[in-house]
Structure formats: structure tokens, C-alpha cells
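Of the protein chains in this complex, one is absent; all others appear in place.
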Amino acid sequence: MGLFQEAQEMEKHSKSSLSVMNGKIMAIAFFEPSTRTRLSFETAMLRLGGRVIDMGSVEASSLAKGENLADTIRMLDSYADLIVMRHELEGAARFAAEIADAPVINAGDGAQNHPTQAMLDAYTMWREFGRIDGLSIGFMGDLRYARVINSLVQVLSLFDVKLHLISPPSLRPRAELLDFMRGRGMRFEMHDQLEEAVEGLDVLYVVRIQKERFPDPMEYERVRGSFRLTMESLRGARDSLIILHPLPRVDEVDFAVDQTRHARYFKQAALGVPLRMALIKLVLGGAE
Amino acid sequence: MGLFQEAQEMEKHSKSSLSVMNGKIMAIAFFEPSTRTRLSFETAMLRLGGRVIDMGSVEASSLAKGENLADTIRMLDSYADLIVMRHELEGAARFAAEIADAPVINAGDGAQNHPTQAMLDAYTMWREFGRIDGLSIGFMGDLRYARVINSLVQVLSLFDVKLHLISPPSLRPRAELLDFMRGRGMRFEMHDQLEEAVEGLDVLYVVRIQKERFPDPMEYERVRGSFRLTMESLRGARDSLIILHPLPRVDEVDFAVDQTRHARYFKQAALGVPLRMALIKLVLGGAE
Partner (left out) sequence: MGLFQEAQEMEKHSKSSLSVMNGKIMAIAFFEPSTRTRLSFETAMLRLGGRVIDMGSVEASSLAKGENLADTIRMLDSYADLIVMRHELEGAARFAAEIADAPVINAGDGAQNHPTQAMLDAYTMWREFGRIDGLSIGFMGDLRYARVINSLVQVLSLFDVKLHLISPPSLRPRAELLDFMRGRGMRFEMHDQLEEAVEGLDVLYVVRIQKERFPDPMEYERVRGSFRLTMESLRGARDSLIILHPLPRVDEVDFAVDQTRHARYFKQAALGVPLRMALIKLVLGGAE
């Protein structure tokens, strides 16, 4: 829980700045774009007093000339004190970490991993409830392909929580994830609709359902309608329910929900900065 | 006039640096590109001791995934202390300002607004003449579609100036702008050629005529020739005449003019840095 306590400490500085990372350089190595995650890391490093260099898009970089990933990482390693990496291939961050002397933070790789998102999601729950143990947490939407689900379930497996997995049948979590949950003795239930679970939830985590998952556009439209979060679908929810979303959202959370006491997704995004400040401090071992 | 005096103070530091914005972060949110304006703001913030994060191009950002503008602004608001925004839609900056807690500076939105350009234009006049009241100011070129004209006329309406509007008939200012000038009791004359007005001018502000405004390429060539500023077209001008241009220029100001005592467009561009330093200080309330 050191990370969360450090993050809470960092919240005091998330709109000012520290000098703990003075003279340190973070290299952004995003082999696939992600504006939110990139800016969240950059802001965190700047608030700590550090500086940032950015490899830029792959198209504009040496990789376009045929350079292999290892050589690119070695280059960044010789420039920076810390590498923040995003890649479309699973395992790319681990591979980079084996090559680089500098620490590598995985800012998302492959289809299933986004560990710092999972950390900030869990941190948001901890900040809201003062604990994670005992929470009843619903996931709604595409639980099969959404990148954040896998990492977040791994983080939550460290706590005593009850999961409610709400998705269309074709987008239920993969067998590997279900096996993982069983192996860890996690309590979970599957649901075909939010209605079945909404009353008992402390947290509802919504993820987008992407059109390209459905061969039949009509089927997509039908499913999407059932898994959009609206004021109506929140009837029966506890007053204390909080709604999370990794953002960006398109229309899977109705704008009317933004005004309710339940909405926490903007706060959640904002908490990414202190969480990543804390993570950078832990990784680089900075002492104030 | 506080802004101009602050800007003049900032000129002392426009090639060194201050620490008044230490620990503050400016977010660049340029939904349409503008290298000059972006670099001018970035330089201003860096000279003040602050730091900069850049959303990057829209194609590479979350917006490409279908995120709405409000959510994007909320993201930047949770990271930065100040948002500098450029957008192709009129009113976008005002909309952003309503959503964000951080102040939003409009770096150009819609077809008619570019307030910080107008401020630096007026600042340049003030620095050159020690006053704006009493100046005789010509605008030459495309006065209908050029973004800067509208904002600059609004700024100048605060002063007692005489305007000379020099353009081909098809590119005269819009009726709304003429109405605005009349409503404010501004003195102005329309001209079909520079010759008619050049002798009395203190300031000549040149804007480009764009090919795409003319259905007939022959007509464009003819008009362009008449509204290019050359040594010859400056015959009869006062010694003290200064020529301004928002830049970039293509060929609407002949390169020979650069060498004359009249050329001030490069100095004008350079003054954008201290002007924006002053503006950022006023907006963020920084005290040295």
C-alpha cells in the first residue's frame, strides 16, 4: 500500500511542483499513440521537477528505417533515466526492461496489459472508500477485448472483493482470465444485464463496446443500446455507487450521468497524475 | 494599458528567463496547426520558468477515437494550470473556458478570431509610436477572410484611430465588421488601391490574398499583382510609416521591402513573446 499512500501525498503537489526529479529525464516511447496516458506521464514527471523527451510517432522515427526494437531501446537508454513505453505487442515492455539499464514503465502493451491504468483505477477506489477490501465491483461492456480489464482484475486479486461481470455473451471475459480469478479464489458472478447487479454495487466500471467486434452491424446496435449507461439504468443503485471509465468515452456513458453524484471518471483520470508521480518516485528511488 | 506595460517589462526577459511560473504547466491544445503561434506561446511560458505539455495533432489524439471536445478539455484541465487553445470552430475557446477550471487562452478560433495576434499587433504600434491614439492605420489585402482583421479592429476600437481599408472589391470587410466600426463610431475609408491612401499612413498592415478565394485563376493573378507590396508601391509613404504583417508571408510583401526602414513584421513577430509572457502573467496572476 506504499504506492497509494505516496500517491495521496503527491496529490498535494499535482497542481504545483516538486524538485525531487530535478535533472532527471523521462523518455516517452509510445509505439502506438495514447494522448491521455502520454500527457498524464509527462505531467507527472514535470510536476516532480523532471524533464521529458519524446521519441515521437513510429512513422517519424528510426524504426521506420528498419531499426529493430532492441537498438531503439538502447538509444533511449543512453539518453534517459527512465523509459515509459507503450507498444502493440504483448511482452514488449518486459523485453525493453531486459535490455535497458534504466527502469522501464509499461504504459500499455499487447491487447491485455495496462498496469498503470489498473493502479490508478484501484487507487481511485481506495481514495473514494478508504479501502478496497469488501467492495462489490461491477465491470460492464466489452470484457473480452478491453485492455484495462485484465490488468485491473490482477490488481484486485490482491484484495477481498466481489466482482460482477456484466457483458453480452459474446464479450464475456476470456477463459484465461476466468481461470486466473478461480485460481486466486476470487468471488465473481456473470450477468447479461446491469439490472441484475446494479443494486449491490459499490463501483461500476464501464468500458466501451467496439463496433469492429461485431460482424453484424445490427447486432452491434442492439448490444450497444443495452450496455449504454443512462440515468434509467442507474435506477436502484446505491447512493454511494461510483462510476469509473478509463476514457476516452464515446457514448457508452450518457452525458446526463456526468452530473450525478455517481460520476467519478474525470476525477479518476485526474488521479492518474499523482499515482504516476508516486510510481516514478518509487521506480527512480527519488528522495525528497 | 496594464498589459502593454507588463509586456514592455517582459521584453527585458524575452531572451533570458524568469522563475515566476516555476512549477506551472501550460497545455497546448491546437486543434488546427499553427507553428508560429504555438512556438510563441511555448517560448513565453518557458521564459517565465514554466513547462509545457502538448496534446499534439488531432489525428494522433483521443479525439480521433470519437471523444467529444468537453471530455478532452476536462483531461487537459486536470493536468495543466493553463490551456492555450486553437480551434477551427468559432466559440470553441469560450466553450472550453466554461468547462475548465484552469484559464483558457484563445490562440485563434473560427474564421474571425485571433485575439492574442491582435494584442501583439496593437502592442507593436504602441511600442513604435508610444501611443495608438491618433494613428492612421491601413489594412491591405484580403479584408474579408483574413482571421486577424476582425480581432485587430476590435482592439483598435478602444482607441481613436483612422482606418484605411484597402482591398479588391470582392474582398472588402464583411458587413458585420463595417457595422461594428460604425456602431463604435470608428473613422474609416475604403480604397481600391494603396496609392489612394499611402501618403497619410502611420501603419500599413498587409494580409495575404489566397488563391482559393477566386473562382477564376486569371482574376486572382491580376488582383494579387495589384495588392503586392513593393518598393514602388511605397513611393510617397512617410518616412515613419511602419509595415506590419501577421506572417507567414508568401509573396505579398516583396523581399526588397525587408531592407527598408518601414519593415517591422519580424520585430512584430518577436514582440509576440513578451506580449504573451505578460498575458500569461496576468491570467495566472503570477507575482514575481
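Note that the chains take the letters A and B in the order they are written out, and that residue 1 is the start of every chain.
Here, a residue touches a chain if its C-beta (ideal position, glycine included) is under 8 Å from a C-beta of that chain, and two chains touch if they have at least 3 such contacts.
Computed from a predicted model, the values in this text were never measured in an experiment.
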| item | value |
| --- | --- |
| Which of B:8, B:57, B:154 or B:230 contacts the chain that the document leaves out | B:57 |
| Which of A:3, A:75, A:97 or A:178 contacts the chain that the document leaves out | A:75 |
| Chain B, residues in touch with the chain not shown (by the definition above) | 15-17, 33-36, 39-40, 42-43, 46-47, 57, 247-250, 266, 269-270, 273 |
| Interface with the unshown chain - residue positions in chain A | 22-25, 27, 51, 53, 55-56, 60-62, 65-67, 71-72, 74-76, 78-81 |
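One rule holds in what follows: only the chains that are shown with their structure count from here on.
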| item | value |
| --- | --- |
| Inter-copy rotation, chain A to chain B, in degrees (Cα atoms; steps of 5) | 120 |
| Distance between chain centroids, defined by C-alpha means - chain A, chain B (Å) | 41 |
